[in-house]
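Every protein chain of the complex appears in place save one, which is left out.
Order of writing sets the labels: A, B and C. Residues in every chain begin at 1.
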Amino acid sequence: MRVEFFLLVAALLFTIGCVGVLVRRNAIVILMCIELMLNAVNLTFAAFAHESQSMTGHVFVFFVMTVAAAEAAVGLAIIIALFRRRRTTDIDDASLLRW
Amino acid sequence: MDPAVARVLVESTVKIALFFFVVLTVIAYMTWVERRVSAWIQDRRGPNRVGPFGLLQPLADGIKFLFKESIVPPHVYRPVYLLAPALIFIPSMVTLSVVPIGPAVSLFGWNIALQVADVDNGILVILAFASMGVYGIALAGWSSQNKYSLMGGLRSSAQLISYELAMGITVVGVLMTTGSLRLNDIVTHQIEHGWNVLYQLPGFLIFLTAAFAETNRLPFDLPEAETELVAGYHTEYSGMRFSMFYMAEYANMITGSALAATLYCGGYHVPGLHALGLSEPVAAAVQVLAFGAKVAFFLFVFVWVRWTLPRFRYDQLMNLGWKALLPIALLHLLWVSFLVLTGRG
Amino acid sequence: MVIRLLLGLIVVVFAFAVIRALAPARTVLAGAALAAGAVALVALNPAALATVEFWAGLVGFAAILSALMIVIHPNPMVSVLFLIVNLFCIALFYLILNAQFLAAIQIIVYAGAIMVLFLFVVMLLNLKAEEGLTARGGGLQRIGAVILGGLFAGLLFDAIRDRGAQPYFEPGSFASGFGTARELGGLLFTRYLFAFEAASLLLIAAMIGAVILAKRRLR
Partner (left out) sequence: MLQLLWLIPLLPLAGFAANGLLGARLLPRRIVALVGCGSVLAAFVLSAGAVRELAGGRFTQPLFEWLPMGQTPGGSDLTVSWGYALDPLSAVMILVVTGIGFLIHVYSIGYMEHEPRAGFARFFAYLNLFMAMMLTLVLGSSLPVVFVGWEGVGLCSYLLIGFWYDRMFDEKAKMSCADAGRKAFLTNRVGDVGFVLGMLILFGATGTLDIQGILEGAGSIDPWWCGAAALLLFLGACGKSAQIPLYVWLPDAMAGPTPVSALIHAATMVTAGVYVTCRMAPLYLHAPGAMLIVAVVGGLTALFAAIIGIAQDDIKKVLAYSTVSQLGYMMLAAGAGAFTASVFHLMTHAFFKALLFLGAGSVIHAMAGEQDIRRMGGLRRHLPITHATFLVAVLAIAGIPPFAGFFSKDEILAGVLEMGGESGSPVALALWGLGILTAAITAFYMTRLYLLVFAGAPRMPEEKRHHLHESPAVMTLPLVVLAVGSALAGFLGVPEFIGGLPNYLEHYLAPIFAVSGHAAALTEQTQGGAALSEGTALGIALFASLAGIASAWAVYRRGPLAAGPGAAGPRGLTRLVKGRFYVDEAIDAVVLAPYRGLCRVAAAFDERIVDRLVNSVGAAADLASQLGRLAQTGYVRNYALVFFLGTIVVLVFVVLR
């Protein structure tokens, strides 16, 4: 079967993740959407690795996972801190950047 | 359909059927064992009415559960509520499916591995699905939409994550000595070099403790601590669903025992068996029985501990997990790597 | 070209519309549709069971469906569950792509650790369903997001399409070591050693950061 299949799936997942980040207001969901995007990228890496028969792609996936783990940990910590202050995880309530 | 595929299909189906039959039976009788042993420990009689020694008690219980009305409270989050009990079963089953219960034997001209799935990354599969165990409980607790359940779910998720770490690290020790992720290789390696428990006693103990925590049994049964949380995550469950939680607990016990036996106690290995020079099928049978014996022993230990030790307090639990087991496990890992470097083990 | 872009746009918008119509009320229905499709396909052509394409397609469909559910469903917990499903799908993809080790750690790290963390937080904060995605924050934002997403997808499709034909590949046709932990470990500890150490540092930093951030009050 063709690699394009995986690429297309990954592209769709990535797009959906993007849209999710833009659409949702719940910080946790947004974080999850980001994880989704990362996974889409991972999938692309794996697919290309498979195509070019080299495991470099796998290494990258590995590192992306590491980063994702770190990102999730910190992100969730931030969300908890935010929740403590504002009793909400709605990012629109954390709009202190506003004029 | 070419014969190869057909054979794979047939073999797998047979194995899976057998597997489920055995496991479910064992689970059923574990309930009886538990009650008898606890009775014995507490100097009581325990169930002895239904059949000889009450051996038919589990059957009766099963029937009773089946005919009980299963109530779904209106306030629960239905899909998840229904999903949770099933989720609890899957991980333990999957984990168990990669455990070799005996050496490969040739039957009817076929060479059959006594193991549902012989996976290259067996250890990884174990770790992966062991970590999945939390979902059932957590979701059950959450979907019940009830404070006690939620607390139970929270506790279990925190607890499982904490103890997985230690568990995983000790397992890493095992696979380092073996140099392979296949459980068969691990067993054979133990057959050749001696059981891991001899070299990695601390690791073994940590693994056992973590296994207790993973199964949410005393002294780690805080998610369902009846004195604090009514019944924790399965407060809202009743009838067959409740029994599924119950069975899942035993399934987990079996998995834990099987893993302990496989990883540290040489799996189906019987020291000095080849000296007897039995024919292959007989030897295989003996080894399977030996494996069963080891698992049975660990199951007994589970029960034994449950009725002996009191429950931890929550902070004690966390401290034990993070401040005691984890560091020890890391040190132990150092020790193991030292062993590997010096070629022993 | 433009047509392809529009096509991608329509695809995504349509998908969103459909799922919004069905979900969240009847999330089961989506799964049912999935199962039905699979069954129908098998009924038409049993041999498909043995082909990689069948399973890949099935998994892909499940993946996209679950991804959509993540975004659509107002209840964070459900989103978490569907994300787990999605991660499993991707793990399966890894298996199909001969990356067993990746598949394993995908489940261990993501499903086993990260998602449990999400689950834990959602339960800890005991979040209720988001009061309708249509709440304030502007429809413009949402519509714009969807349209842009469509464009984006269209562009990606276009780029993928323009890669030119690549040879088919057989999942089996591989050097035995490909994708195993041993190979990957070899790479990690030789060529990518520095990156590996850097990653470990990153993890420590993240850990400390998380502790500091989540601490109720620093001493």
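Quick notes on this one:
One rule holds in what follows: a contact is a pair of C-beta atoms (placed from the backbone, for glycine too) under 8 Å apart; a residue touches a chain by one contact, two chains touch by 3 or more.
In this text, all values refer to a predicted model and were calculated from it rather than measured experimentally.
Remark: the absent chain touches shown chains A, C in the intact complex. The residue touching the chain not shown here, chosen from C:Ala38, C:Ile114, C:Ala145 or C:Ala206, is C:Ala145. Residue A:Val21 is the one among A:Leu8, A:Val21, A:Val59 or A:Ala73 that touches the chain not shown. Remark: the omitted chain is touched by one listed residue; of C:Val42, C:Leu124 or C:Leu155 this is C:Leu155.
Interface residues of chain C with the unshown chain, by the touch rule above, are 1, 137, 141, 144-145, 148, 151-152, 155, 158-159, 162. Where chain A meets the chain that is not shown, the touching residues are 18, 21-23, 25, 91-92, 94-99.
To be clear about the criterion, only the chains that are shown with their structure count from here on.
Here the CA centre of chain A is 34 Å from the CA centre of chain B.
Those residues of chain C that touch chain A in the complex are listed here as 12, 16, 52-53, 56-57, 60, 63-64, 67-68, 70-71, 76, 79-80, 83, 86-87, 90, 93-94, 97-99, 101-102, 105-106, 109-110, 113-114, 117-118, 121-122, 124-125, 127, 130, 133, 135-137, 141-142, 144-146, 148-150, 152-153, 156-157, 160-161, 163, 166, 168-169, 174-175, 178-179, 183-184, 187-188, 191-192, 195, 199, 202-203, 205-207, 209-214, 216.
If you check the complex, the residues on chain C that touch chain B are 27-28, 46-47, 50, 75, 77-78, 81, 84, 100-101, 104-105, 107-108, 111-113, 116-117, 119-120, 122-124, 126, 180-181. Of all residues in chain A, only 1-9, 11-20, 22-26, 28-29, 31-33, 35-36, 39, 42-43, 46-47, 49-51, 53, 55-56, 58-59, 61-63, 65-74, 76-81, 83-84, 89-90, 92 touch chain C in the complex they form.
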